[in-house]
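Complex shown without one protein chain; remaining protein chains in place.
The first chain written gets the first letter, and so on, giving A, B and C; residue counts start at 1 in each chain.
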Amino acid sequence: MRSFGSDNHSGIHPDILKAIEEANKNHCIAYGDDPWTQQAQQKIKDIFGENAEVFFVFNGTGANVMSLKACVSSFHSILCPDTAHIAVDECGAPEFITGAALKSIPTPDGKLTPALLKPHMSHFGFEHHSQPKAVYISQCSELGTVYTIDEIKAIADYIHTHNMYLHMDGARIANAAVSLNKSLKEISVDCGVDILSFGGTKNGMMLGEAIVSFKSELSENMKYIRKQSAQLYSKMRFVSAQFIPYLTNDIWKQNALHANHMARYLRSKIEDLHAFTFTQATDANIILVKMPPEIIEKLLQKHFFYIWNENEGEIRLVTSWDTSEDDIKAFVEDLHKLI
Amino acid sequence: MRSFGSDNHSGIHPDILKAIEEANKNHCIAYGDDPWTQQAQQKIKDIFGENAEVFFVFNGTGANVMSLKACVSSFHSILCPDTAHIAVDECGAPEFITGAALKSIPTPDGKLTPALLKPHMSHFGFEHHSQPKAVYISQCSELGTVYTIDEIKAIADYIHTHNMYLHMDGARIANAAVSLNKSLKEISVDCGVDILSFGGTKNGMMLGEAIVSFKSELSENMKYIRKQSAQLYSKMRFVSAQFIPYLTNDIWKQNALHANHMARYLRSKIEDLHAFTFTQATDANIILVKMPPEIIEKLLQKHFFYIWNENEGEIRLVTSWDTSEDDIKAFVEDLHKLI
Amino acid sequence: MRSFGSDNHSGIHPDILKAIEEANKNHCIAYGDDPWTQQAQQKIKDIFGENAEVFFVFNGTGANVMSLKACVSSFHSILCPDTAHIAVDECGAPEFITGAALKSIPTPDGKLTPALLKPHMSHFGFEHHSQPKAVYISQCSELGTVYTIDEIKAIADYIHTHNMYLHMDGARIANAAVSLNKSLKEISVDCGVDILSFGGTKNGMMLGEAIVSFKSELSENMKYIRKQSAQLYSKMRFVSAQFIPYLTNDIWKQNALHANHMARYLRSKIEDLHAFTFTQATDANIILVKMPPEIIEKLLQKHFFYIWNENEGEIRLVTSWDTSEDDIKAFVEDLHKLI
Partner (left out) sequence: MRSFGSDNHSGIHPDILKAIEEANKNHCIAYGDDPWTQQAQQKIKDIFGENAEVFFVFNGTGANVMSLKACVSSFHSILCPDTAHIAVDECGAPEFITGAALKSIPTPDGKLTPALLKPHMSHFGFEHHSQPKAVYISQCSELGTVYTIDEIKAIADYIHTHNMYLHMDGARIANAAVSLNKSLKEISVDCGVDILSFGGTKNGMMLGEAIVSFKSELSENMKYIRKQSAQLYSKMRFVSAQFIPYLTNDIWKQNALHANHMARYLRSKIEDLHAFTFTQATDANIILVKMPPEIIEKLLQKHFFYIWNENEGEIRLVTSWDTSEDDIKAFVEDLHKLI
């Protein structure tokens, strides 16, 4: 089976699987007190700076809700785009785990701006209202767009004047970094991001995400939050070990470059058909494009992808580290026949 | 490194690692809608009965808190031994996730009985008091003891008359089953267990547990609870695939038989020294034994294990599916020298 | 001091205060097992039908969050107008107490409709998304508008086909009932409302609200929810006793009629000035009207009211059971001078 459904439909990069195999020797202490975890943590510090504190967890939702729990109390609110993963795709996990209110803000392109945030930056100090305390952005966004460095800085600067925290969901931060041709650090902590969900699963790992905290007050109790949130992996070496080649050998970069390249290639091939409207920029590895319902229906009989907005006839195509040119050619050929 | 610290210090059984490798082909739909997950779920139904509903999760704490959340509302209480994993080792995750009260009951051997439960089975219908609704037992217990079938039945029968649920934490259910020479079904659902945390991680898997629910009202909303608890694995095939050989090829049984055998062997070797007192029966793969502090201290310089009760001079030794006779000999030799 | 700030700026109706005084005799059992509570509960059943279950609580936020907690689990969502009290004015209490997600829906007039709800009635059965389970409406609304019977029925009928519950926040239900010239029953349970926050505090009581549940599954655990939410009043007779004259002697109706009448009178007096735009209908006792900022500023120096929307220059004027014609004349006179 081949799929444009999501980048988590892909498998494990062979070098990463090999790292798991190699870590499978002997006994080692559980819960992260092992050499693989230490090495992987150091790799991440090497990338983001020595102040970064690193906490490995199982999955993206876990990384997001733990990060947000560190940022807020239950009487706070979290501002996010209305297309945000935390607002739409996590079954209310952020509200449940933090007790806080989520304020979903409509955006044209999945990206927040100071201007969009402004109407919600109010009622500070009034006890009747949830107090704004954290802003969530995803890089790249759910719509496949990528924040520029200046765009992130603008948000961070604005909200920091209100003592608020900026949480970046980096489930696809690798795709964003290579899209901008910047380092992971340049597009996160250097822009004022306070805490990052650093994703691995969608970009060639078997599983594993890292919470990377850049503020000591957010790191302080994270280990307890992780345990209490059931995100502390006993045999942690098998997640940590994956991060080592992922970061050492630039697998993160090569995989993301490939996925983005495939997305651009797929988009250009569809553009060549001169039949369909793209609703968002394809900055990374996600394409949003409108098609007539009868074409979608027939295309779904041979190819796997998700309808993004049924009313709008909008579909989402996601490329992956292991998407091949043949996958794309097969898709576009069938699409061509349907026009 | 070799360790008697815990069975989660061990690695991945080679056949299970192979199953991960073999599942690493092509694309497949995420979140469990894949053939490996379907096959693994069917394997578990084959074992526990067609009524069993199966939900794969990352880890034991996740399985426990989700099971309990399905059983209780926030105004309920959960009764458990005061040595229970949920009471001692999960950083308050059950209280946090369920909002309910935990009532920890002292026991001589880590096992509850109707007589021990009885004083807490009161105040039904009185709104001032958390209403007892679930009982948690672990099989085998945290102290390495194993409930007999009659002992579990007695609890289940007793609490079911009060419309309460019995949750079994089966992080080491394999060790219990082979200890009793009974099937997994005979020591769980057949005894009246309503919901089971079916463990894999401690017995040779890389990671993965299954919630097995035997009551439709407990299964009904589990998928939402799983997602909201951040326990839904996107690339689920890589957990499901591990369960297939684990259950098909009796790896669960062989691993548990070996671990239990090693525990008995280790215990007999220590008994031969005629120097130490064992505080609990060694029904499965856990040994609790008292030693003078100076011996513990020196032993820890060469061997890895945990002090269970510092005041009592009690240590815990856990054997694993990959504990070797050599591991034991080396340990006992060094211990012998210290007497 | 006189105020148009809110109807909770008013005091206690003398007959209700008298009822408190009369209940202050002798001892009686706490927590509601007393004759006043029984009588008050029966009064409410007489009004809403014998199936109604009644739970007295301290305040409106308490009544709302308990009602919603009975309706939803944490993986559900609650749909409400974006001006809803629960969305704006309760500091995130609903999210905190229920763990569920709130979906705030923009409306032109503070009132939901099936058409407004429809885009949010989706993803049923998909575990990635909070499952819609309750709709919250307030009667009258935060903007002073009142739902007609048909409008409520349309919502109830629509959402009941999705097994959802309709919660009515009746903090001002008395004002709505007299506005429509209908009974309390006709505008709530008869329209399909499943659970009601029946307010007293804003309409002449010292304090006290009643949760009135019309569905046994919502009533079933309410007493535990009330205790656990710290809303069970020990000396309950002093709340119950207030409801007796409130309901027996039609104080609820007279007070609401007066407040509504004063609002219409105030509005007509302002309309006579031909200088200001009203942004909403004045169906009950709330007036929303736009004024230039310099007039608002000066008016605030002599009169008490709240700015509703600073950007729009919109102020809110609320009349009460004890607002006098003199209050209104004084206000309008000063306003007249400012034009």
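Things to note:
In the analysis below, a contact is a pair of C-beta atoms (placed from the backbone, for glycine too) under 8 Å apart; a residue touches a chain by one contact, two chains touch by 3 or more.
Here the structure is a predicted model, which means the values were calculated and not measured.
When the full complex is taken into account, the listed residue touching the unshown chain is C:E90, out of C:E53, C:E90 or C:D169. Set against the missing chain, the residues B:A23, B:A40, B:V54 or B:C91 yield one that touches it, B:C91. Although one chain is not drawn, the whole complex shows that of C:S229, C:N255 or C:Q280 it is C:S229 that touches it. Residue A:K223 is the one among A:K45, A:K223, A:K290 or A:H303 that touches the chain not shown.
Mapped onto chain B, contacts with the missing chain fall at residues 74-77, 88-92, 95-96, 99-102, 104, 127-130. Touching residues on chain C toward the chain that is not drawn are 1-3, 5-6, 8-12, 17, 20-21, 23-30, 58-62, 65, 90-93, 96-97, 201-202, 206-207, 224, 227-235, 238, 304, 320, 322. By the touch definition given at the top, chain A reaches the unshown chain through residues 31, 73-75, 127-128, 131, 221, 223-228, 232.
The rule we apply is simple: only the chains that are shown with their structure count from here on.
Relative to chain B, the chain whose mean Cα position lies farthest away is C. Taking the mean of all protein C-alpha atoms as the reference point, the chain centroid lying nearest to it belongs to A.
Distance between chain centres (mean CA atoms), chain B to chain C: 50 Å. Inter-chain spacing, taken between the CA centroids of chain A and chain B, is 33 Å. Distance from the chain A centre to the chain C centre is 41 Å, each centre being the mean of its Cα atoms. Under the contact definition stated at the top, the residues of chain C that touch 2 or more other chains are 74-75, 127-128.
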